[in-house]
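Complex shown without one protein chain; remaining protein chains in place.
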Amino acid sequence: MPVEASNGEDRKTIIVFSGDLDRAMAAFIIATGAAAMGSKVTMFFTFWGLNILRKPSGEAVRKPLLDRLFGWMMPRGPAKLGLSKMNMGGLGARMMRYVMKQKKVASLEELMDTAKELGVKLVACTMSMDVMGLRPEELIDGLEFAGVATYLSEADRANVNLFI
Amino acid sequence: MPVEASNGEDRKTIIVFSGDLDRAMAAFIIATGAAAMGSKVTMFFTFWGLNILRKPSGEAVRKPLLDRLFGWMMPRGPAKLGLSKMNMGGLGARMMRYVMKQKKVASLEELMDTAKELGVKLVACTMSMDVMGLRPEELIDGLEFAGVATYLSEADRANVNLFI
Partner (left out) sequence: MPVEASNGEDRKTIIVFSGDLDRAMAAFIIATGAAAMGSKVTMFFTFWGLNILRKPSGEAVRKPLLDRLFGWMMPRGPAKLGLSKMNMGGLGARMMRYVMKQKKVASLEELMDTAKELGVKLVACTMSMDVMGLRPEELIDGLEFAGVATYLSEADRANVNLFI
């Protein structure tokens, strides 16, 4: 299929609401693909999507009990994510990871590194962080922090906006 | 991040397919944010998303057995919605609601009121209502009723279209 001129500015936004391995993969495949083709890409991580950005090791962040509630139960970073379907207590996610490795498909961790190298802007939703009790130091480096107004101003200038 | 000129008409559409509390929250946060910034916003509620619009009390609507099937099992309105993840039989949703209240984050009910005040257009999908056996009088006031053709004509004129 031919590639033709785009309408509007060559800019994409993706809201990453889901914290499932498979949906996170889809989001980063689209984001890195678009960035590689020259688009400006911004990913907004909100609700469960913030789990993708968590550091694997639990930093000794002192916070009140209420803020620890979700943190205890939610996965810490890409290696801990489950599948949206057929997760089977984590077996499905491990199977998916194994198959992708055998097939030489980039892992989520590699896609995230590529996204950073290609200049994809990763934004953590501050309101969701507040609700989930997540502190900036619990998330990976290189993030921006913003809310819905920032998302909307970027989406207004983009020609592709997805909610994943 | 700076706010610049938008391309296309300043109009947004959101298809609310999901009836989960967390996804409904995300939809209304985006919708009210956009409306507050001056956008015309239309939300189309379809399939499980219709549950968000149900009145809490079961009105004595007489209808055939077939039309009661889904109605019996589906949640009646925002207070009864579960989470898409970690719902744990409703415990997760109650936890989420509790945390949001403590953090002074607007509840789904408040967001829905704000949406109405800001003139967000709420449209219930008539085909889904038919399949789910829902009557207009079982849904909250102030809705419009329409189908996919109306959605598409609005989406054609919008610069941001999301499916949640």
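A and B label the chains in the order they appear, each numbered from 1.
By definition in this document, contacts are C-beta pairs under 8 Å (C-beta built on N, C-alpha and C of every residue); 3 or more make two chains touch, one makes a residue touch a chain.
Fair warning: this is a prediction, and the values are worked out from it, not measured in the lab.
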Touch with the missing chain holds, among A:L69, A:L118, A:L143 or A:V160, for A:V160
Chain not shown: contacting residue from A:A34, A:L50 or A:M112: A:A34
Hidden partner interface residues of chain A, rising order: 1-8, 10, 22-23, 25-26, 29-30, 33-34, 37, 39, 84-86, 95-96, 99-100, 102-103, 105, 159-164
I need the residue numbers on chain B that touch the omitted chain, in ascending order. 8-9, 15, 17, 19, 46-48, 66, 69-70, 73-74, 127, 130-131, 133, 144, 146, 148-159, 161-163
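Basically, only the chains that are shown with their structure count from here on.
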So how far apart, in whole Å, are chain A and chain B when each is placed at the average of its C-alpha atoms? 24
